[in-house]
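All protein chains of the complex are present and in place, except for one that has been dropped.
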Amino acid sequence: MSAWRDVGRDLRRAPVLNMLTVTTIAFSLFAFGLFGLVAVNIRAALLKVEERVEIRAFATEGTDVAPIAAAARQVQGYPEVMSATVVTEQQALARARQELGEFSDVFEEGFLPASIDVRLKEGHRDPASVKAVATRMHGFDFVDDVRFGEEWITQLYRLRNIAFVAGVALGLSFAGVAVIIIGATIRMAIMARAREISIMRLVGATDGYIKRPFLLEGMLKGLLGGMLAIAMTYFAMKSIEHYLHFETVFFERRFVILGVLAGALLGVVGSSLSVGRHLRQAI
Amino acid sequence: MSAWRDVGRDLRRAPVLNMLTVTTIAFSLFAFGLFGLVAVNIRAALLKVEERVEIRAFATEGTDVAPIAAAARQVQGYPEVMSATVVTEQQALARARQELGEFSDVFEEGFLPASIDVRLKEGHRDPASVKAVATRMHGFDFVDDVRFGEEWITQLYRLRNIAFVAGVALGLSFAGVAVIIIGATIRMAIMARAREISIMRLVGATDGYIKRPFLLEGMLKGLLGGMLAIAMTYFAMKSIEHYLHFETVFFERRFVILGVLAGALLGVVGSSLSVGRHLRQAI
Amino acid sequence: MIRLTHVTKTYARSGTALSDVTLRVGKGEFVFLTGPSGAGKSTILKLSYLEEMPTSGEVKVSGVSSATASRNDVAKLRRKLGIVFQDFRLLENRTAEQNVSFALEVIGTPKANIPNKVARALTQVGLASKANALPRELSGGEQQRVAIARALVNDPFLLIADEPTGNLDERATRGIFQLLREINAAGTAVVMATHNLELVRSSDFRTVELDHGKIVFDSAAEGAAS
Partner (left out) sequence: MIRLTHVTKTYARSGTALSDVTLRVGKGEFVFLTGPSGAGKSTILKLSYLEEMPTSGEVKVSGVSSATASRNDVAKLRRKLGIVFQDFRLLENRTAEQNVSFALEVIGTPKANIPNKVARALTQVGLASKANALPRELSGGEQQRVAIARALVNDPFLLIADEPTGNLDERATRGIFQLLREINAAGTAVVMATHNLELVRSSDFRTVELDHGKIVFDSAAEGAAS
């Protein structure tokens, strides 16, 4: 195929320019990848933290265990609830003793209230759901107080939202920058071949015919840049893990493939834009 | 001047390529600048910490003040010593009370020893000097113990040395990368003008005449890149200061000027290398 | 075939290259364009393959009009033409053979037919032995003949040749002219700009002479016997 032959010729002819293109694509995607990695890891951390979201409804001192257990069964039936456990006064005391270790003598008298400890299902741990469940539990007669760390949950979710918005915004701007850089380097390749292109036009080549090798070239470089970016991101993660003793999560396989394809897409779009612009200017 | 005219023509002709060159120079120097900033700030921090390097020679309980004061005057005469202060038992007690606040009752009995507190001059705060002074002070009869946090000073200096070596190594490699990138972009500019260069040779232009506009161009781009890098470094510092509430020091004026000149030098060296290589290949 | 109707071509920086030229070239005709340097010969040819557009008036070639042609129309028209450019315009990074075969690839000639056609065209211009040379490895006359081979290889129905023998010696010139005559005899119209008056005089083809952007003589016009 003549288009492939052209690509081969072009790649061999300007190795520096081509390396530069691949490198800039790789770095753009690397920046993108690093950010993605941070997002993925924040998400993983959030999931772990979220698991600990818990609502505790404390019973008035001296309430019988029976109504508390009945209420717990009822709460267990709520759609948002994963588990509702009864903690009797004795259990509360034992837990406190265990947690506080040597200072346990202080609790000799046993004045800790019984409670129902509720964990919510994934997807229902947002501030609104938590608040709703807490309000309903307030409805039980024997409930003295409901605690769920409202502040803390709200903060967590705000963090998550910020991470999401920042992720999308940064991701899009990096992609934009990558397209511009790719366009610029391809434009240079085009300028270097401007004479050739005009001759092609003069012997009757259509725009599509002229564009093909450039698009192929952009795609190849994008693929290469994408793979490089993945490799760089992986090693960046590994070294963070190694030097900062920080446990991290890498992208799933399908996101890796998606990343490389995104590189190819960037390459094709960048090439297409600049070849198109060049062709519209001439003849 | 014809060389300047050529430069103007060239800069106007390939704006994308030129922006790319300036940007890469700027980013190379920016990376360099960021590292330099870290180094400068580590240094500033070290200086502050170093000021606190202090040797304390404690007197045996009950020693008269007179010999201690005499010894202090003698120590004051050492070339390395900035100040040698006598702290009597009463003063030591007062100082401890003040530092420890509410727990001061504990010291009712006054069993703190008198001491000579020595501060060293700048340039004599390295582990070796500190140790030497400490050893000499051990020589006084009344001295019971000399403390100077040997471990701590050694650590501090190791940190400083690491920072220095890392700085030089990273600085040099960044400069190398910058020269290569500049060389690559200038090479592209040369390839775009290869025909022109060969015609110049054929009408009798010497290598120097051909090189001049490229060197000028490299210098201009380097200057611009250097200024951009300084600006970027400055804003990076300001935003670190703002968002991380971290007090930082910027480069002194002469280093700023040096940075911009370094950009120009990089530009000239990069251009010179790639024009030279091209000229040696042809004709 | 080619129809220029009251065509004026003005270049922003150097004034009028053609003024009010009306010219018609019929099917299968052979036309010489002559006239001094800068008279407008190349401009007429560039208008004919629509590299340039007229400032006013209309150019119509094989049904494609300068007034309405799209980029794609122009590409399609050019596939049916053969053009020898005054400055050759060979692709620098391709051999003589590749430069010729390229013109066939562009128009979608079946791959199997290309080598034969290319070899025939190079032989016709006497360059079979230089098939693998790059343009910079060819002498001026050899480059010119590659350009001619490229124009002929796709069996065009109209051949536009701008000074195709400027770098050729007398024998080669006669050979190329003979070739163009044969092609013309086989039905291809030929428009050839030339300074070689000997060539013009040696045949009785129609001659159009230009000067300062105007047609000053046309042997096909009435009363041109003088």
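Couple of notes before you dig in:
As written, the chains take the letters A, B and C, and residue 1 is the first residue of each chain.
Note that a contact is a pair of C-beta atoms (placed from the backbone, for glycine too) under 8 Å apart; a residue touches a chain by one contact, two chains touch by 3 or more.
All values reported here derive from a predicted model rather than from experimental measurement.
Considering the entire complex, the omitted chain makes contact with B, C. Only one of the listed residues, C:22, C:56, C:72 or C:139, touches the absent chain: C:139. Note on the undisplayed chain: of the listed residues B:94, B:200, B:232 or B:256, the one touching it is B:200. Note on the undisplayed chain: of the listed residues C:35, C:57, C:82 or C:156, the one touching it is C:35. One chain is missing from the display, and on subunit C it is touched by residues 11, 13-14, 34-38, 41-42, 86-87, 130, 132-133, 137-142, 145, 162-163, 166-173, 195, 197.
By the touch rule set out above, subunit B reaches the unshown chain at residues 2, 9, 13, 195-196, 199-207, 209, 283.
Keep this in mind: only the chains that are shown with their structure count from here on.
The chains that touch subunit A as well as subunit C do not exist here; no chain meets both. Here the chain at the heart of the shown protein, by mean C-alpha position, is A.
Ranked by distance of CA centroids from subunit A, the top chain is C. No other pair of chains has as many C-beta pairs in contact as A-C. Computed centre separation for the pair subunit B/subunit C is 70 angstrom, with centres defined by C-alpha atoms. Residue numbers of subunit C whose C-beta contacts span two or more other chains: none are found. Not a single residue in subunit A touches at least two other chains.
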